[in-house]
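All protein chains but one are shown at their positions in the complex.
Right after this comes chain A.
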Amino acid sequence: MGYKTINEANEAVNQKIIAAAPFLTDVVPAKSVIPELEEHVLLHAGPPIKYENMTDPMQGSCVGAILFEGWAEDEEGARELLENGKITFIPCHHVNAVGPMGGITSPNMPVLVVVNKENGNEAYCQMNEGIGAVLRFGAYNEQVVNRLHWMKDVLGPVLSKALKTMEDGLNVNVLIAKAIAMGDEFHQRNIAASLAFLKEVAPIISALEDVEKEKRTEVIQFLADTDQFFLNIAMATGKAMMDAAATIGHGTVVTAMCRNGENFGIRIAGMGDEWFTAPVNTPQGLYFTGYSAEDANTDIGDSAITETMGVGGVAMIAAPAVTRFVGSGGFNDALETSNQMTEIYIGENPNFAIPTWDFKGACLGLDARKVVETGITPVINTGIAHKIAGYGQIGAGTVNPPIECFEKAITAYAEKLGFKE
């Protein structure tokens, strides 16, 4: 209570996003911070979905996670558990978490912990596995499962130790502000932020006396190899920011966007935890040699939290290097994309000034009303998964949410406020 108009409520939400103070403080086993993650429980990306409606890569991720957890001996056993309803699914978003692509997160997977010190809330996201055959794209072979074990046994604990040597953890806003000036938009391109992160942690990791030298080297090598490592940090950061902003509880600013391969779901501040969903689109973009749009999986993953906070595809102008993903795009297309986004985002975030945009701040506060009014939907940069599990990523491009989500959301909110037809 206490806002006179929706504009005022939306402004309050935006101020809460600007005020957010996200710090990366730890890497811990998921189950230690998400009590819902009991035995035979998995988290998934997007709004709620049934196992049978998941696309093949997401189902493949489930198999991989079960094998990693040792709930089954082999694929057949894992499928049996899944098909017989022995596995309980919870959307990541319901437990302060987000997950890339399939977003399948199991109890013993390590997750990044980002604390929003302004609001006191935490958000979690599993760590980036690198490229190639990876769980988030539905691969579940031995190499994938072995890597997950290494992340649990080595990468997670080492990063945890490193982060704990910092008094407050790592200030993520500072990293984002630096990297946005170096051409990252934090969805498709994170190389500058990943290197900046490595620059912060490498000296500390090198000096960790109670970690064997071999493991320290492995971790630093992994971070150096993984261009997209920061994406998952950005995602947890977005979640921590937007969950705090959602506590305003009023207005039409979008506080979450995510997809599960079947449906796209959004939340708006005025409607709390309610999802407004519609069938997802398929991304458009460039494919690795040998693949085409026919092989593409539908839109999937919680990573659109980056666009929700105003970066990612929305901040295309910050990352001219990735604009080729919009098709034949060049710098001017990136400029046009970001300029167009100012019609549906109602503010700008002074924390994230974009040099290539004449130091205008990144977009802030996606107003569902504006989306419906203009018919313009946010541009989401995304990886494209093969529709068959195990092939992994086959390209990258952009995708737009179905406008129906926004239409449903504002209609429900208007009705909540007393609108009658």
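Keep in mind that, in the parts below, a residue touches a chain if its C-beta (ideal position, glycine included) is under 8 Å from a C-beta of that chain, and two chains touch if they have at least 3 such contacts; residues count from 1.
Just so it is clear, contacts and distances are computed from a predicted model.
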{"item": "Protein that the absent chain corresponds to, by UniProt name, given \"Acyl-CoA synthetase FdrA\", \"Cell elongation-specific peptidoglycan biosynthesis regulator RodA\", \"Chemotaxis protein CheA\" or \"ABC transporter permease\"", "value": "\"Acyl-CoA synthetase FdrA\""}
{"item": "Touch with the omitted chain, as defined above, among A:G60, A:G251 or A:G383", "value": "A:G251"}
{"item": "Residue, one of A:H93, A:R216, A:R259 or A:R369, that touches the chain absent here", "value": "A:R369"}
{"item": "Footprint left on chain A by the chain that the document does not show", "value": "1, 3-6, 8-9, 250-252, 270, 343, 369, 372-375, 407, 410-411, 413-414, 416-419, 421"}
